[in-house]
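Here the structure is laid out as structure tokens; the discussion comes afterwards.
A single protein chain has been omitted; all remaining protein chains appear in their positions.
Order of writing sets the chain letters: A and B. Residues in each chain are counted from 1.
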Amino acid sequence: MSAPRIIRRQTGNFLEDFRPGQVFRHKGGKTITEGLFTTFTEFAMTSNPLAKNARYARAYGFEGLVCPPGLVMLVAFSQTVEDISENARTNREYVDMRFGAPVYVGDTLEVETKILSVVPHRKVPTLGIVHVQSTARKNVGSRDEAVVMTWQRKVDVFKRDDAAELHPGEADPDLVECELWLPAYDRGRDYKALAHLSSPDSYFEDFLPGTRIEHSRGRTMTSEHIHLTAVLDNTSQVHCNQFMIDQDPERYLGGQLIIFGGIPFTLCLGLSSKDVGDNALGDVVYPTGRHTAPLFAGDTVFAATEITGTRDYPGRDDLGLLECTLYGHKFERAAGETRTDAPSGWKKTTIFELERRIAVKRRSHYA
Amino acid sequence: MSAPRIIRRQTGNFLEDFRPGQVFRHKGGKTITEGLFTTFTEFAMTSNPLAKNARYARAYGFEGLVCPPGLVMLVAFSQTVEDISENARTNREYVDMRFGAPVYVGDTLEVETKILSVVPHRKVPTLGIVHVQSTARKNVGSRDEAVVMTWQRKVDVFKRDDAAELHPGEADPDLVECELWLPAYDRGRDYKALAHLSSPDSYFEDFLPGTRIEHSRGRTMTSEHIHLTAVLDNTSQVHCNQFMIDQDPERYLGGQLIIFGGIPFTLCLGLSSKDVGDNALGDVVYPTGRHTAPLFAGDTVFAATEITGTRDYPGRDDLGLLECTLYGHKFERAAGETRTDAPSGWKKTTIFELERRIAVKRRSHYA
Partner (left out) sequence: MSAPRIIRRQTGNFLEDFRPGQVFRHKGGKTITEGLFTTFTEFAMTSNPLAKNARYARAYGFEGLVCPPGLVMLVAFSQTVEDISENARTNREYVDMRFGAPVYVGDTLEVETKILSVVPHRKVPTLGIVHVQSTARKNVGSRDEAVVMTWQRKVDVFKRDDAAELHPGEADPDLVECELWLPAYDRGRDYKALAHLSSPDSYFEDFLPGTRIEHSRGRTMTSEHIHLTAVLDNTSQVHCNQFMIDQDPERYLGGQLIIFGGIPFTLCLGLSSKDVGDNALGDVVYPTGRHTAPLFAGDTVFAATEITGTRDYPGRDDLGLLECTLYGHKFERAAGETRTDAPSGWKKTTIFELERRIAVKRRSHYA
């Protein structure tokens, strides 16, 4: 045979490929197995019994163990990476991330994304900002489907050709019906008999706006992040291809494999869950969120939550709507530093911020 | 908004918090998913087909794959950590650890603990010994429950306030019915047709008191232990918070993250299973057990079993009761060492000891 014709398959799109109004129906889809469920729910140290104790989840009116919002987000988001952000430098912002139907083991998620706009980066000519709207659905029965999550995000994507022109214009986001499904409150059910299974001090009545809760636990990340990212079908090479980094370390943030942002996203939710999420029936919406610093293997992640508001939950006496901001941070060695928010010789770096609105049980009805 | 009111949530109890007679119904509970089952059963290199081959397990009269005792112990024990030992220095002793109903995938375990006594440490004024009795149950149908495991342990817990007085007194352990469930021997069943699936040389007739079996395999631990510990909901920070260690390495054993004791517990059971546990139908009781040295990432774990007794199994001609002691060890570099039980330049360190009584099949009935 003569010398083969060589094809180097490119993956993902570059900035100039995106057109406002364009819709991607993402490949693959993903069935939530018990393996995936356990890997991530437990990794994140989630403590809400809905995700740990099937007896509790069923007694509350769910069909079985409920995927925590961080897992739903990780699976749904990752489905969009190949088409949208495989050639991205960084994820800029999450906007209006809303949750709908509960996700159970056995459900299959499929995701589509609409391009809303493509604008040049103000400072870096090789980059631009793609603004997208994505929606994840699951099958219900053999014909129907339900929205489990919808969100917008803005992402910094590289150009393939620095001189390429971008597709102009702006598309309106679709109106996607996505309201958190909640099991009905059943006066005949003995919820109090289950009250010992969740935190005694994280009911709606326990939260006071203006409070900041420093969650006590930290979790050191290891090279496990490479495996975790692959499990999600996230194909971005900056998370798993050390050879690519070694060839040109200065091009890549920190000169090393960077941890996929979905990992601290779900880990911070988990680290906070004992204090904030244990008595939630679901996360309603994340109005905004962003990553503010990269995370690497060896870093230890901590979380804090600021309570910003407490409101009645429309139509539900048994619940309240908790408004808060979740922060993730890590500490970096910094000789000579003597700030008050870190031990001497260290500085505190915020890695993640997320506004959350959560449906939280009232003690009056459940304990 | 003015500066927020900051709350640092404390987790776990300290020595002076415990009162003899006090009962904790632990939070969470845990449903055994196929993900959890596989992660730990396989990690431990368990070779008993009851935990690997559903066809074999069903033919023996079980409902499906059977959780090995090490996994039941890990899950049940970990449920108690937040309340009992989150602020412990070390786990001192396991006492009278008995197994009852078999645990299958899909079962949900919930655990409670009674405080039996709280006594000061004889040498270290900041510590004391909490003696507890814990019991794990699973739901059977929608109403009933069955005891799957009950045990006592003694744990060295730190005081919050060095000057605090301890609650005096002693509570009797509850009488907990917990006898190993065993499938009936069915003379009509062709057990011999399955005999090739387990070791040919680990039937009851093969064991002779006074024998020590050095199990051939070793297993090197990696930083995977951080993930494994999180999967178990074990919240102790000495296993997963490197930043905490880095701030004051001398305070912590070895100045590094220490591997949760449940990991070598189940790993040593697994390393021994080919020689000792492959033809067991269940572990009956562990009269005593203790960790004798810490384990760190990078250490290679080995196991040995000393056969101490062989007795008839009450009411069962087809089984024998094997009494033995399981040892775990590792090797540490030690320049100049020339002992006979380790290669030159190394010393052997025992990390774990466990008395076991096991229900083992007789060759006469099964092969």
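Everything below uses one rule, namely that a contact is a pair of C-beta atoms (placed from the backbone, for glycine too) under 8 Å apart; a residue touches a chain by one contact, two chains touch by 3 or more.
Nothing here was measured: the structure is a model prediction, and the numbers come from that model.
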Residue, one of A:Gln22, A:Thr90 or A:Thr235, that touches the chain absent here: A:Thr235
Full-complex contact with the absent chain, from B:Ile129, B:Val176 or B:Ile213: B:Ile213
Sole residue of A:Arg9, A:Lys123 or A:Arg187 that reaches the chain not shown, by the stated touch rule: A:Arg9
Residues belonging to subunit B that touch the chain removed from view: 33-39, 42-43, 45, 47, 49, 52-56, 65, 105, 196-199, 208, 210-220, 222-224, 274-275, 278, 298, 300, 302, 306-308, 330-331, 343, 346
Positions on subunit A contacted by the hidden chain, ascending: 1-2, 4-11, 25-31, 33-36, 38-39, 106, 108, 110, 139, 223-224, 226-227, 230-233, 235, 237, 240-244, 247, 257
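Operating definition for what follows: only the chains that are shown with their structure count from here on.
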Interchain centroid distance [CA atoms averaged], subunit A/subunit B, Å: 34
